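Take this structure, written in structure tokens, and hold onto it; I'll ask about it next.
Here we show just some of the chains, and they stay where they sit in the whole.
For reference, chains read A and B in written order, and residue numbers begin at 1 within each chain.
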Amino acid sequence: MDDASGPDRLPRGSRLTFSRRTLMAAGGVALGTPALGLAASTVPGSPAAAATGATKKITIYAESLGNNQYGYGLAPGQASIPGPLLEMYEGDTMEITLVNNTTQRLSIHAHGVDYDTASDGAPLNNSFNNPGETRTYIWRSHEMTAAAGRRFMPGSAGYWHYHDHAMGTDHGTAGVLRGLYGGLIVRRRGDILPDKTFTVVFNEMMINNRPTTNTPTFEANLGERVEWVAIGHGNLIHTFHLHAHRWADNRTGMLEGPNDPSIVTDNKDLNPGSSFGFQVIAGEFVGPGAWMYHCHVQQHSDTGMAGIFLVRNADGSMPPAASADIDRFRGHMSKMSTAHGAMDHTK
Amino acid sequence: MDDASGPDRLPRGSRLTFSRRTLMAAGGVALGTPALGLAASTVPGSPAAAATGATKKITIYAESLGNNQYGYGLAPGQASIPGPLLEMYEGDTMEITLVNNTTQRLSIHAHGVDYDTASDGAPLNNSFNNPGETRTYIWRSHEMTAAAGRRFMPGSAGYWHYHDHAMGTDHGTAGVLRGLYGGLIVRRRGDILPDKTFTVVFNEMMINNRPTTNTPTFEANLGERVEWVAIGHGNLIHTFHLHAHRWADNRTGMLEGPNDPSIVTDNKDLNPGSSFGFQVIAGEFVGPGAWMYHCHVQQHSDTGMAGIFLVRNADGSMPPAASADIDRFRGHMSKMSTAHGAMDHTK
């Protein structure tokens, strides 16, 4: 990214801490300034209302990965599935120059953020890239704005996602199936930043379009603050289950206070077009080890929608039994693969 | 409706505004009066607990619409799919005289409100209309009541729905499939009223039982406060996605305050028997245009579960590109219809 203001430019790798005082001040700025009232009183649809943040300009390259797979990348030859995790703060704008280096029509459509029809990413609005074409999409975002009755119209903060909306059909069905998707996080000022973020996509019977024998392993050290962005795609129901860790089913995964009524869960529906996110402290209360995450639809987990969240010791060393556990898991997955035939649905 | 006290009798068409002072006072009345304590201390099940509101008496006519479709209407010959949107405030009672002008057994069953077994609408409780029969169903509602520990048992406010529970099977499967359903809103005193309300029902592979080539177009002017009531029916999973607009996943779709922990979303599960609602400001932060709403299950959107939310300019005029965009959308839908065969699943 071209710009140093985003959360992705803040120090990672070590646990981020904030004093309570700092966060309260930040919260006060976000909610109590004239800017907020101003936003609420301006004409709806005015881009000015969201103009207080930074503008990030990035270029994304859509490319074929062979094997009938496609990906988005931040540089030529670096396309991946999922595409790069994009992050912004409420109020920021992201200008995405999408370079279509494929022979297919495609686009980029975002959930959660603000865009004109020209940046919708939908063929309906003539918003797509023909083969070889470059096109700029602009995503804006905004903080909550005051409404009547002490209520607020919601801001843009959330665990969102982006995906193709034009390859194969006018809903991008081929593009999504083949890997054109990624995570998009809009943070509120004062949100706690994680040490690392994992993006996990349940897409038909695949996780991140990987074959059963090679589902993603997500690694962290004991005590690291780990953020998960979960995205659902395709046509099937899925439920995302994580062993030994749990989160509040709300915007951040944490409780906003002792009276926050949110349900705490470790198993959540992840159906097509949906996304959610949360943060956990790796291994907190349970220790290091090889912990499974999987779809809890029995047939789906049995046929390979399962992977490992490897929580290493605090110093990064391998927990004693974990290597054997992972071997056992991989042997099991491989056996299933043989029994059920090739599970790589991407072919 | 026979009664002037309900929200449907309040001025529409122009944006409704409330001073903060008025709303706070209203909130005080709802939550701080002796009536509330009284309700909590009376015998459970006593109709007296909900007797402080108004009583509305309406007549609903169930009719055949031809083509094996059925609808509810507020006058003979006016049946529609969905049926009329019904609204009440917490504490109100609705007396519905249901006239069955069809040759089928049918009923009306409501979600969310209070009713005796005689008004359940379920054949189990002998609560239905035989062909040609007229029967009265009484729906009551109530405000939240105090429970131990500073908690409250919830009131009736919500984005609910009503539907047949007796045609075809004892669960009304034929009646629901053929169009006997509608939206029901119970408002809390002080809730913000919208300029207009749309009811959108995902019923098997149809939206409001309309054929693919003629899915509903919902229209509003830039800046209008638009309320959506989304209802799921049938046997399939659906996810409701709205382009360029988003809402808080809570009772109102707005944040109750800066610490409201609710997730903000633009894609929500809409499975059988479920309903939810929210308000958006049409085109806010994104401008006017032809915005899609659709089921995000790829196969469903590809085969026609998609429609247009047309946000006109603030003065009601057509945004420059929108007509062409809609033509393009309709051409696409028509092409799909040819490719996939007739999509009118109602036949």
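Simple rule for what comes next: a contact is a pair of C-beta atoms (placed from the backbone, for glycine too) under 8 Å apart; a residue touches a chain by one contact, two chains touch by 3 or more.
This is a predicted model, so every value here is computed, not measured.
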_With 2 identical chains placed here, how many copies of the sequence make up the full complex in this file?_
3
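In this text, only the chains that are shown with their structure count from here on.
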_Separation of mean Cα positions, chain B and chain A [Å, integer]_ = 31
*In their shared complex, at which residues does chain A touch chain B?*
27, 31, 43-45, 47, 49-50, 111-112, 114-117, 120, 122-126, 140, 142, 144, 147-158, 169-171, 173, 176-177, 233-235, 237, 248-252, 255-257, 260, 262, 269, 271-276
*Which chain B residues qualify as touching chain A in the complex?*
17-18, 20, 23-24, 27, 190-192, 222-223, 237, 239, 241, 243-244, 246-248, 252-269, 281-292, 294, 296-302, 306, 314, 321, 325, 328-329, 332
